[in-house]
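Below is one structure, written out as structure tokens, with a few remarks after it.
Only a single protein chain was left out; the remaining protein chains are all shown in position.
The chains carry the letters A and B, assigned in the order they are written, with residues numbered from 1 in each.
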Amino acid sequence: MAETVNLTINGQAIQAEKGKLLIEVARENGISIPAFCYYEGLTLQAACRMCLVEVEKTPKLQVGCTLPVAEGMVVHTESETVQKARKGTLEFLLTNHPLDCPVCDKGGECELQDMVFRYGAGESRFTERKVHTPEKQWSPVVYFDAPRCILCYRCVRVCNEGMGVNALGIGNRGVIAEIVPNHHDHLECDECGACIDICPVGALTSGIYRYQTRPWEMDHIGTICTHCGDGCRTTLGVRNDKIIRGNNRDSSGINGEFLCVKGRYAFDFTEHPERLQSPMMKKNGVFEPVSWSEALATVAGKFTLAKEAGGKFGIIGSNHTTNEENYFLQKFARQGLGTKNIDHHRTGDLTTLFDALSDRGNVLATVGDLYTAKSVLVVANDLSQQHPLLAYQIRANVRHHAAHIYAVTSGPVREDNQATASVRVQKGGELAGVESLRDKLKAEGDLVILFGDAIQGDSLRKLIAFGDSLGIPVKYICLLDYSNSRGAFDMGLVPKDGGMSREQMLAAADLDVLWVVGANPLKTAALASSKAFVVVQDMFMTETAQRADVVLPAASAYEKSGTVTNVCGEVQKLKSAIKVMGAKTDLEISGLIAKEMGLNVGIWLPDKMLEEIRQNVRGYNVPLPVLSTGGAASTAPLNGRVAALPGAVSSAGDTLFTSGTLSRYSKILNSVMEAPGELYGGQAPQKRGQ
Amino acid sequence: MTFSPQLEERFAKMLNAYPVGRKRSAVVPMLIYAQDETGAITPELIEEVARRCEVEPLQVDEVVGYYSMLHRKPLGKYHVQVCTNISCMLVGGEELYQHAKKKLGIGHKEVSADGQFSLEEVECMGACSWAPAVEINYDFHHHVTPQQLDELIDKLSAAKKAH
Partner (left out) sequence: MPLKLFNEPSPLETKVVSKRFGLENSHRLDTYLANDGFKAFLKAREMTPEQIVDEVKASALRGRGGAGFPTGLKWSFVPRTSPKPKYIVINADESEPGTCKDRLLMEYDPFQMIEGILIAGLAMDAHKGYLYIRGEYRYIIDHMDKVIAEGYERGYLGKNIAGTGFDFDLYTHSGAGAYECGEETALLDSLEGKRGIPRMKPPFPAVAGAWASPTLLNNVETFSAVPNIILNGGAAFAALGTPKNGGTRLVCISGHVNKPGVYELPLGFPMLKAIYEVAGGIPGGKKLKAVVPGGSSCPFLRADECDIPMDYDTLAKIGSMLGSGGMVVMDETTDMVKVALRVMRFYAHESCGWCIPCREGTTWLRKILQRFDDGGGRHEDVALLGELSRNMLGRTFCALGDAAAMPTISIVDKFAADFEKRLVTVTV
């Protein structure tokens, strides 16, 4: 227990940890000390002077954000002197801040407006000419309006400290000081928009959202990002069934307020003009739009015929669809169609991981663990690009807890900048690289090992043996590509008990039916069976859909309810934000096919399916209150051996700016100059010199 | 980018003056000495200084905007700096500055058409007891009268014509 001190804030007796900052102690006790530049988790600036408070027996007002609490301190945070000082500071601030609130994107959710409402003067004594400079566009995503900027330096810090990108700085001095981008007149960065979201005023605005709406006209729907496997919570601002913005300003979820460019902006694929909005059926070799009933009847008819004829089915599920959809799909396959041939694009070797760790407890790390672990080892992954949230957590851990990072990768990664040691290896040399860190790792208090697809099978067993040999607690994260790769595996979209793998299905010349739900296997492989009846559920006319006989327009993750499981095995709930005419969720589509076939696979409602999952899928008896309140519930998949599976495990190698099919249909992702980027070196910024 | 041998020698010494791993410390002096030779701080120079001092160009850019003696546009061959701060003002500094404007036909931070002269009204340059003061490039001139300023400028103009 740390030493505590007694102090008084606004007459309230308070006990607090000695040396803790007054602004934090106050907040924990329900007293809000206003501030612009103070921002939890970022370095202190003491620049805005809004948090000035009166401390008895000190002559001057004290700065609440840098003042450590001490025994016997008597503090007044809202005395007349303090309020007058804040009013004075706001009056200064408003001298050059344009009062263009009626057309400012931030109007209605602006911290400066709120602060002036609370302390400011109704009229200004400033009658001089304001400093004005024209607005600048720094990227398709980032716009900067210098006159609105109050120089709180949040954007600079979130970019430097939070993102490790160092793309923003401060130019000029005095009253013309302003935020400047890293390339003179434009930004070259992650385009994550963290700077925009953290801006308390309308100085930084987003090219996607600006002038689209007033904030109070939107519904704010919290759901889970559909791009990578990290499972960031994103709040979609929706008006008239259109997503206008994405952010996470309420800091809910495992990601706090972190989002990358994909989570914050790449929701626009939902309204891409090529989005399928009607079932398509090939007639005489040419796709024609047909009604849902015709399409469903055709599919159900073919499926029934094939089933009755003892035909060979191949079913490829998705990394993006929900657990409920995946569970229903595999149940449909196994019980409804009587086939074991079901698989999905496996991007990490969970089979070996779960088998090797079988009955151990507490060895799978969560996103939260990465913020508290004493050390972290990243093997064979460009984490800042492929798992931006996990990388963000680790950076925060280094800043706040001085954690040690180790990286064993084939090329430069952003983690190098903070790494205690980085090892460059050729493919296949990863374990030797890890071995070279043995002495350093042994000296750590505990360790989380994150590994990419290069570590699979035997290598993975060796990696775990290495972990066991260190003599310290070690946890693992098997890095997976997409938003529900983990769920697809856990729900059983795998060729267990002798089923055919994805590769085997595609290679089987005698395949009768190929049913692809939300995947695009034919982008990289050919389908051997020319006779196969191909059904594809997708949002777009992908390479695989082109080969289909029937294409059924599917809803995106932002248009459905259900749950997804992130790369760390944490289950979170999706909430439908919009509806797209003509498209149906994959659960509904599968359910309707089953109904059309006269099969009873279960009720195709997300809640009903979740109930089945909680009862039947190992490790998924997750608490519903956690899910329904927007939390992340950890799964417990380690209870017994797991048999080996046929087929390949390989990552798609998406960068920070790509996301399989989705990114191809996101104009925003393709509009930034950094896209598509490349792994290892593509997005590793230079180290800021000392 | 390379500089004159003398400057290269200075930079080599400079980079050794600071503790190991602290080459960033050379940013400000390197910029001002380089500017003397290149005439202005160009994006190319920023990149070069960043490379030599092992920092990102943005870190150098931030510095360039901060210091008033660092200029992104070339100054005149002779940069005439007239102090009008309090001590100089009390003994004719402002009048001297107005005179310089007329004499050179340019205003604050402007460059004459022939690129020979630029003018700047500067803050206190530490010559208060010998005011009013003028600094032309790095040469101080004390107790300057308008007539003396004329002579100084004429002499510099003549030196150019003689070439």
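Operating definition for what follows: contacts are C-beta pairs under 8 Å (C-beta built on N, C-alpha and C of every residue); 3 or more make two chains touch, one makes a residue touch a chain.
All values reported here derive from a predicted model rather than from experimental measurement.
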Residue among B:Val28, B:Leu119 or B:Val144 that touches the chain left out of view: B:Val28
From the list A:Glu24, A:Glu78 or A:Glu91, which touches the chain that is not on show? A:Glu91
In the complete complex, the non-displayed chain touches which residues of subunit A? 44-50, 52, 59-61, 66, 85, 88-89, 91-93, 95-96, 125-126, 128-129, 131, 150-151, 170, 172-177, 689-690
For review purposes, identify every residue of subunit B that touches the missing chain, sorted by number. 17-19, 22, 24-29, 31-33, 53, 55, 59, 62-63, 66-70, 84-87, 89-91, 122-131, 135, 138-140, 142
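We take it that only the chains that are shown with their structure count from here on.
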For the complex, which residues does subunit B have touching subunit A? 21-24, 43, 50, 53-59, 61-62, 65-66
Touching residues (chain side subunit A, partner subunit B) in the complex: 166-173, 177, 180-182, 184, 685-686, 688-690
